[in-house]
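A protein chain is absent from this complex, but the other protein chains hold their places.
Let's look at chain A:
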Amino acid sequence: MFVWNEKDLNDAQVAAIEQPGSVFLVACPGSGKTRTLTYKIARLLSELKSDKKRIVAITYTHRAADEIHERIEQLGVDTSQLWIGTIHSFCLEWILKPYGIYHPALKHGFRVINAHDTECMHEELCGAVQGTMLTSFDCAYYFKPTGVVLTCNRTEKHEAIKGVLRSYWKTLREERQVDFELILFYAYQLIEKNPSISVLLGSIFECVLVDEFQDTREIQYAILASILKASKGAASAFVVGDPNQAIYGSLGGYAITAHDFGTRCGIAFKEMDLSDNYRSSSRIVSYFGNYNVLPAKIEAVGTNRNYPSVVSFDQDTHRDALDVELVKLIKYNVETLGIAPHEVCIVAPWWVHLASMTRRLVAALPAYSFDGPGMVPFARDVDNFWYKLARIVLTEASPQLYVRRMRWAGEVIAGLGDAGIDIPELDRKTLLRACNAITIAETDGLVFLRAFFDELCVALGIDRHACVSLQEHHDAFFGSSQKRIDRLVNEGSAAIAELAMFKKVFAGRTGITVSTIHGVKGAEYDAVIAYGLLEGMVPHFSDSDQVDAAKKLIYVVSSRARKNLHLISERGRSRGWSGDYQPTEVLAGCAFQYDQLST
């Protein structure tokens, strides 16, 4: 059985891991949630008595899945009986692919389209709508078991949006395509209509682990509950998350209670919590405690607990002086306090504010480098075959990356299989060798990738033009990447198209991170600098419960910081006819002894 060193885990973590049966674990920020999950999975894997059983772990992002997978492998535990991935991948692999022949929209085969494709289709359809101004942004939707939910809060637009969506779905159906929302909806329909699916899956899974449950949607709960209930107690569940960090309410995510989920699954959950924060200083912990929606007793116990944190709140800086202020804060943290640049993170609620700001910061701080979604020159569509291949192409063969690249190679081969291409002699090593053998003298990233892919196809004897899905993925990958690069270049990041920028994406964190609030979920930094904390953005104007939504967002932002936290509600952002945006109310209303930065 898998055992760990005494120092690896604290008592609460050990208790959660050793607790038999199903556990509902509320884990505060920095409490070692991922570590607990990792060790729990390792333990479950080592306890498996049958090779016909699987451990299934649902994570919020592919990145989290990869990270946990790798960590378990590093613990020396065999992961052949582990399935880990997002809920979408789960539905795809375990429900849609095996049981698609039982669904009228899937039985003739299907292809998954990415967000970029959806956006393009929506834009086109919106353009044709008469009388109502619609953008693809208005067309965002998700499914509940009862039907579609539109995220646009302008109800007067709903009729027009529904019209757009109906044509959109019709096209998808005709083209035999599914988008991410339909993956969940069809999975739900299949499972509802064919109870056998839940019975089988329920007896294949020894345990279902769910990470970040607070951002899980109704339809996802329904799918998981159906499987767990059908197992009649044979499968256990391990549900982890933090209701205080539920920031996807606008997309239907919500934190279910242990009791409700237990009733639906036919499971009696043991409720446990992790309340020791290993990440932040006491000052930071006491600060974000102000934004609890649900009561939580959190104690700072890590090495930073006595750090003399600087927590500042700035309502005076004008948006035009924002870059100067950010430069000042970066320099203060890095040059004065000696914090490494890659331990600094700049967050803002909306992507649009970040892109131009990054450009200005790059110009103002030529000695620094910046990482962030705005600095990724291609679409990170993990289901895209060419993206999968790009990961191998853009990384160098090295002992550190060996395990990861081997796994990527496995995914590429599986992707070929899905596309109907079977190359008998191709295994992971030969694929990596073939990739390593190719050299392309080219500095433009996309040109490089295009040439590299072509050469590799020749080397492996693949005719991508003959394969519909590969060609489609190819078009999507290069189409959306080109569009992205064009936009970034327009916004001033001229160097973004260069191969070096492409390679940096997989090189790990080296510079200052620039991210949206939703994007820093799960991450941590020594210093966090947040701006755009303005009512209407934080909370988002469409959030239903404005006070709670604001609290959770600020809770998430503040709890990312280990040492220093700088919050800015800048002046002078115009909100059209209603004047300027005002500071987020719950933030302005918080009584706290902020530090004044000496300037």
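We take it that a contact is a pair of C-beta atoms (placed from the backbone, for glycine too) under 8 Å apart; a residue touches a chain by one contact, two chains touch by 3 or more; residues count from 1.
Operating definition for what follows: contacts and distances are computed from a predicted model.
*Asks:* Report the protein name recorded by UniProt for the chain absent from the figure; options are "AAA family ATPase", "NAD(P)H-dependent oxidoreductase subunit E", "ABC transporter permease" or "Trimethylamine N-oxide transport system ATP-binding protein TmoW".
*Replies:* "AAA family ATPase"
*Asks:* Of the listed residues A:I204, A:L251 or A:A523, which contacts the missing chain in the full complex?
*Replies:* From the options A:I204, A:L251 or A:A523, the contact with the absent chain belongs to A:I204.
*Asks:* Out of A:P98, A:P145 or A:G479, which residue would touch the omitted chain in the full complex?
*Replies:* A:P98
*Asks:* Give the residue, chosen from A:G76, A:G338 or A:P424, that touches the chain omitted from the document.
*Replies:* Candidates A:G76, A:G338 or A:P424; residue touching the omitted chain: A:P424.
*Asks:* Touching the hidden chain in the full complex, which residues of chain A are there? Just list them.
*Replies:* 50-52, 97-102, 107-109, 194-197, 199-201, 203-204, 234, 414, 417-418, 420, 422, 424, 466-468
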